[in-house]
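Accompanying notes for the structure given below.
For this depiction, one protein chain was excluded, whereas all remaining protein chains were kept in their positions.
Read from first to last, the chains carry the letters A and B; within each, the first residue is number 1.
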Amino acid sequence: MLAEIGFFTTIFAGIAAIYAIISALYGVRMNTPAAVVSARNAVVVSCIMLVLAAVALQIAIVNQEYQMAYVWSVSNPSMPTFYRVTALWGSQQGSLLFWSALMSVFAALAVTLNWRSNRRLMPYVIATLMSVLIFFIGLNLFVENPFERWWLDSASVNAEVLSTVLQPAGAVAPSEARLAESAQGLSPMLRHFGMAIHPPMLYLGFVGFLVPFAFAIAAMASGDLSTNWIKASRRWVLVAWLFLTLGLILGGRWAYDVLGWGGYWGWDPVENAAFLPWLVGTALLHSIMIQQKRGMLKTWNLFLVILTFSSVIFGTFATRSGLVESVHSFARSGIGTPMFLFWFTLTFTAVALLLWRRSQGLLRDERQFKSFLSRESLFVLNNLIFVALFFVVAWGSFGAPITSELFMDTNITLGTDYFMRVTPPLFLAMYILMGVAPLSAWGATSLAKLGKSLAMPLVLTAITMTFLFVTGTNSIGAMIGYGVVFLSGYVAIVEIGRGFLARQRVHKESPIKSFTALFARNPRRYGGYMIHLGVTIIGIGLIGSTMYQMETQQTLGVGDSLFISDYEIRYDSIEGAQISTDGRIMDIANVTVLRNGEVIDQMRPRRDFYTSGETMTIAGTHSTLENDVYVLLVGWEEISQNSATFKVYINPLVNLIWWGSFILILGTIIAVWPRDVVPSRVRDSVHNVMPRGVSHA
Amino acid sequence: MRKTLQRLIILFALLALPVLALQAQDGGDVPIPPETVTDDQVNDIASQLYCPVCENIPLDTCGTTACDDWRYEIRLQLEQGYSEDAIITDFVNRFGDRVVGTPQDPVLRALSLVTPVVAVILGILGVVWMFRNWRTEDDTAVPAQQTVSTDDKYRALLESDIRG
Partner (left out) sequence: MAEMTHDMNLETERPPRRLGAGSIFLLLSIIAAGVIVGMQLMSAGHEQPTAGPAPGFEFTTFEGEAYDLADFRGKVVMLNFWASWCAPCRAEAVALQNTWERYQSQDVVFIGIAYADNGPRSEAYLEEFGITYLNAPDLGTRISEDYNIQGVPETFIIDRDGNIAQFIYAGLTEDALSRVLDRVLAEG
């Protein structure tokens, strides 16, 4: 029953989407507003249908309907309910359906929330949103269907197993017991709280960029190339960016917890495929501000939006099609070719549309660049750096390996080595800009003025650097890195401080009221400072944990210790071959961590051996703001019961990465918050709609 | 303006160079004395290599028995006194270029490392050229500004007409 419900709601969603496209385009061609309204309703219908389909699949997994092939492949009777829920996106078919459902929700929201304020763009927005949606629905209906069920073909001699949605003639359902015992279940690596949030966050981020893309296409298709499309999509860009940032950080945290190599980012092609949209998305965030404030860079902004969404589609294509080798690969499937064609068509058409409009002279800048140090110039530099990072990362993950494999017949891997050689200078430049740009003004800034604003932050940075130097940081690279990162953080703090002090001088209010009012009155500016502060803290964590990581590996007998930095790791005992409730076998070591002779923690690092043959190495961690002491049980020989091999990492400042991201989230929420200074109705009437009292000519 | 631009580029380069220089430092042509080889020494080399049969997993973190074997082979080679470079080259010869993080072959190495640097430099030059274009447009843009203000006046007339 659930399979039929899911299958047919997906089909209805597809029909609604196609109808919406036709109705919207008809409505705008024939000037029939009613048709566009009808299209909008169809968008909402497709959303409801897809959500129902996703819910049907979810219920099937939770209720253990193993006859459904997808449920059979991602769950088994021994899985706890929590992971059953996350199994919805555990494999190709389900994750595609989940993606489509999220996309349809965003589409419905985008259309209904912007209905009044952007009526002119709506038909094209609807058409674009639904065109992308119908592609993904099509994938679910024709290539990777999550609602297929196992049947035994009683007609054939060997009782062949079939996989279709609807019951074939002469086929019966296999026995439930047999299905349940052979069900595969999710890989143990996916049984972590990270599985609950990392994929949904990433998908929300990816799908979120569809809305600005749709508005951009709508602007180009309709000819309305003013800032309307930007105003409508600014918040979407921020929200999508936030989810994408969270998804990436959570992915790192998850890898840190379960992969057992003491790190959080491997520069693997699939990781980088999710990083690419983030890079251009950040560039986009900044450059749309230029168009909003100064009416410049119109062509570039449209191009950036197209590039961002194109890299989203490319990323999901590369991940799901096995284009390059990666640890994250889905199983090989027939999905590669349709996704490739979709990516190519989308990118080419959008860019061609942009170039056509540009050739018509509709994308003229309204003002000129006056001063090299003006904020718009520095934002252009910011864009340059992010696009350079985009190219460098794309080249290392895809460009070079593909080129060498196709044209030089050699398979190469560009790994951490390569990325850590080419990206640090660019990241450094990014942080420098992050420090300088907020201090420069729109239009013009003199070097002297900038210097004055930089004075206080520079002083604070110098003090911090001296402190770091005295306490042992003595490599030039680290000093430069820290210096630049701290400078940008201090700029944000000093700017917030200046605003706060200014308010205190003018208003007679409590400090807390001043502080909150500062953020409430100008959320975009101060939210932005807070985001920068978060990025700074993350940067400090990244530098510390990358440049100062220590590791060692030793085999210890019971009672022996290994020494690293000023820590002592003492191997107390081992509990070998423990059998857990879900059938896995665990080797658990008991370990004491001491520092300068004092016991600071007890840990139980372990190795899990699953019935499927997979093993997981779970570290014991002692986390403080200063560092993580990360202990792995790498091996244990039962024969020589005495010795076990441990690998220990000291990761300085790594927790700043996770804490910094909280500040980043807070800053983004503030920056997105609607300003209730001027009601949107009144604000928009000045720009878009005809003044009241004038009849439509 | 030009001077400021120059100064900023120099500043950028000054900051970038030390970092680049640090990354380029190379570790190991020195042979390891054949005493007891520690796990750390093995991992030091293994961390620069990738598991030949897994997908993109460094050799020091890979947990399969095959990887255990390969790390054992590296240990044997270290005990026999091979240098780090020799061990890595040998591994590449046996398993192909994909087992090392930056290609050994000079052509491929250039392809990988030089291309992004060239692209970034081209990007910087492009932005510089763009800025200079805008500045020269700025000088000739005065008539356009006048047009904008007449447009405003025309608009104002039109709107007052509409209002009746």
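Convention: contacts are C-beta pairs under 8 Å (C-beta built on N, C-alpha and C of every residue); 3 or more make two chains touch, one makes a residue touch a chain.
These numbers come from a predicted model, not from an experiment.
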Of the residues A:E4, A:D153, A:E405 or A:D582, I need the one that contacts the missing chain. A:E405
Which of these, A:N31, A:S359 or A:N596, touches the one chain of the complex that we don't see? A:S359
Selected residue (touches chain absent from view) among A:Y26, A:F344, A:F500 or A:F609: A:F344
Which of A:S78, A:S163 or A:S226 sits in contact with the chain that's absent? A:S226
Sites on chain A contacted by the missing partner chain, in the whole complex: 224, 226, 321-324, 332, 336-337, 340, 344, 347-348, 351-352, 355-356, 358-362, 364, 398, 402-403, 405-406, 411, 690, 697
Against the chain that's been left off, what residues of chain B make contact? List them. 52-53, 64-66, 69-70, 73, 76, 93-97, 144, 147-148, 151, 154-155, 158
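Just so we're on the same page, only the chains that are shown with their structure count from here on.
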Distance from the CA centroid of chain A to that of chain B, rounded to the nearest Å? 22
Along chain B, where are the residues that touch chain A in the complex? 1, 4-5, 8, 12, 15-16, 18-20, 22-24, 38-40, 43, 48, 50, 54-58, 60-61, 63, 96-103, 105, 107-108, 111-113, 115-117, 119-120, 123-124, 127, 130-131, 134-135, 137-138, 141, 159, 162-163
Could you please specify the touching residues of chain A with respect to chain B in the complex? 259-261, 266, 268-269, 325-327, 329, 368-373, 377, 380-381, 384, 387-388, 391-392, 395-396, 399-400, 403-404, 408, 410-418, 420-422, 424-426, 428-429, 432, 447, 475-477, 480-481, 484, 551-555, 615, 617, 645, 647, 691, 693-694
